[in-house]
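Excluded from the complex is one protein chain; the other protein chains are retained at their positions.
Which chain is which? They are A and B, in the order written, and residues in each are numbered from 1.
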Amino acid sequence: MKQLSLTTYVIALNNLRRKKGRSLSLILLSALFSFMLFGGAILIKSLENGVTSLSNRLGADIMAVPYGYEADLQSALLRGEPSTFYFDSGVTDDVAGIEGVQRTSPQIYIATLRAGCCSYPIQLIGYDPETDFIIQPWLSSQVGDPLAEGDIYVGSSINAEPGQMLKFFGITFRVAARLDKTGMGFDTSVFMNLDTARKAARESERLQENPVAQDENLISSVMIKLANGYDVKEVANRILQAYALEGVHVVVAKNVISDVSGSLNGLTVYIVILAAVLGVLSVVVLGVVFSVTFSERRKEFSLYRVLGATKGKLAGLVMMESVLISLAGSLSGIAAAALVVFPFSTYIQSIVNLPYLQPSVGVILAAAGISFLISFLTGPLAALCTALKLGKFEIYTAIRENE
Amino acid sequence: MKNRNLKGLIVSVWGLLVILVPTVIFPPCSHMLELVDGGTVPMKCFWSGRAEIGIGFLILCGGLLLFFAKSAETRKFISVSTLLTSLVGIAVPAFLIGGCAMETMTCRTTTFPALYVLHALLILFCVVSFFSAGEVGSGTTKASL
Partner (left out) sequence: MMLLEVDQLTKEYRRGENTFTAVDHVSLSVAAGEFISIIGRSGSGKSTFLNMLTGLLKPTSGSVFFDGISLENLPDDDLSRLRNARIGYVPQGVSALANFSVFDNVRLPFFLDKREGDISGRASFLLEEVGLQHLADMYPAQLSGGELRRVFIARALVNSPDILIADEPTSDLDVKSAAEVMQLFSRIHQTGTTVLIVTHELDALGFGNRVLKMDSGRLAECLSAEAPFG
């Protein structure tokens, strides 16, 4: 037989073990709360990161697109949903002539129906390395030389190593680099220079018609950077006034970002409220359960006193039980949240449909620590009231009541 | 129900879940890959899913064996073999067969993560089951956990 000393810990653990149903439901409640706290924290942090990444990577102030394709551009940027739309490449120069515009750079979007790696549509983005101010600055930190013809950069979601060959539309491309995760549409995109993109468009004709194949002078969008001191709204209006009739429309970057932060705020409020409700619920329910079981266990507690336990020892026992429940619940809740949030991050991103970028390990650990602390404290907090009551009740009466 | 029977049951249910993930709960991408010559073949993730059905079946059987096994040594052996099966269950989608190259494909967003989580938990469970199987040679198992 095990000769374990009956310390407060052992006694509390034993009491919990022998009341499995009650203990497990309390642990479950505590786990639910810490799950919500940690899962929610990671979700919010990832979305915040996504927005930050979006505003950092979206170097343009205004994007000119063909009329009617504003939404397509946004979904291409945010989610990498492949889209194909074109207008004349002359727009680039037209827009450059507008007052307040400092730099312009054209881009071509080609949606693949199927890529060689997988039967999943991918957005091919052709850009002009000469004028580009969006993609290169962000790439240069990771990639040395500008793209040569036939070379591509792949987004982080595409599983290809530098030097590997990838096939789209029957053309073989050399992967020059795989980009860091951005949490937005760029992750599922493939970047190449304009010439390579046109070549790809011509080849894609075999599978689907593509206007670029016929007309070398087509582009999909123009990225516009403003000169200092000009108001985005004003310049956007000037562009519209001048070229709306030619089918040019504009997307203002700030509005895209504020739209996204708007949805993010909505989601954050929802998560915070849910966490708060669960937190209060968990303290209240634990408190009520402890208090009710206190009445149920009056005789048991009296017996400890009769056998010579001090009030402090008894209060310690009750606190220890709550600490053990809280500990088990908080840890398993956080572990469960980690098993959902991390492996399924891409799935979550596809559900929330917003830029989603997981925070660094440090932030994750901090979030886990804080969530654990808050969730862990609910148990002892809920038990405190009962523990204090224990110091007051009359032992003698308690024994008699149960006779 | 005895503790050791419960353990066998849990492992069996786990095996069943491993079978259900690629077939019912989170099926992998259903698209067929079109070849240059016009023919079609299922993608890699489809074959990974198929392999997982077999692996799940092995785990299910391990659970049933655990349900009936009485001696500590046998239970330890079953725990080890189930653990190794689960490792293969991770290796198949991770690199033995693999899946789609694109992270946003169904297999990479749901099917594989679900399998990884299931197998990781099962491996943990097998370790616990191994060490709580009792003393080898005692013939009986002590109640634990």
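Quick note on the criterion: a contact is a pair of C-beta atoms (placed from the backbone, for glycine too) under 8 Å apart; a residue touches a chain by one contact, two chains touch by 3 or more.
Since we're looking at a predicted model, the values are computed, not measured.
> Considering the full assembly, with which of the depicted chains is the omitted chain in contact?
Per the contact definition above, the missing chain touches A.
> Based on the whole complex, identify which of A:R202, A:K311 or A:K389 touches the chain you can't see.
Considering all chains, including the one not shown, the answer is A:K311.
> Pick out the residues on chain A that sit against the missing chain.
Residue positions of chain A that touch the missing chain: 1, 3, 5-7, 11, 14-15, 17-19, 300, 303-313, 394-396, 399, 402-403.
Operating definition for what follows: only the chains that are shown with their structure count from here on.
> Could you pull out which chain A residues touch chain B in their complex?
Of all residues in chain A, those touching chain B are 80, 114-115, 117-120, 122, 156-160, 170, 187-188, 339-340, 343-344, 346-347, 350.
> Any idea which chain B residues touch chain A in the complex?
Chain B reaches chain A through residues 29, 31-34, 36, 43, 100-105, 108-110, 113-114, 116-117, 120-121.
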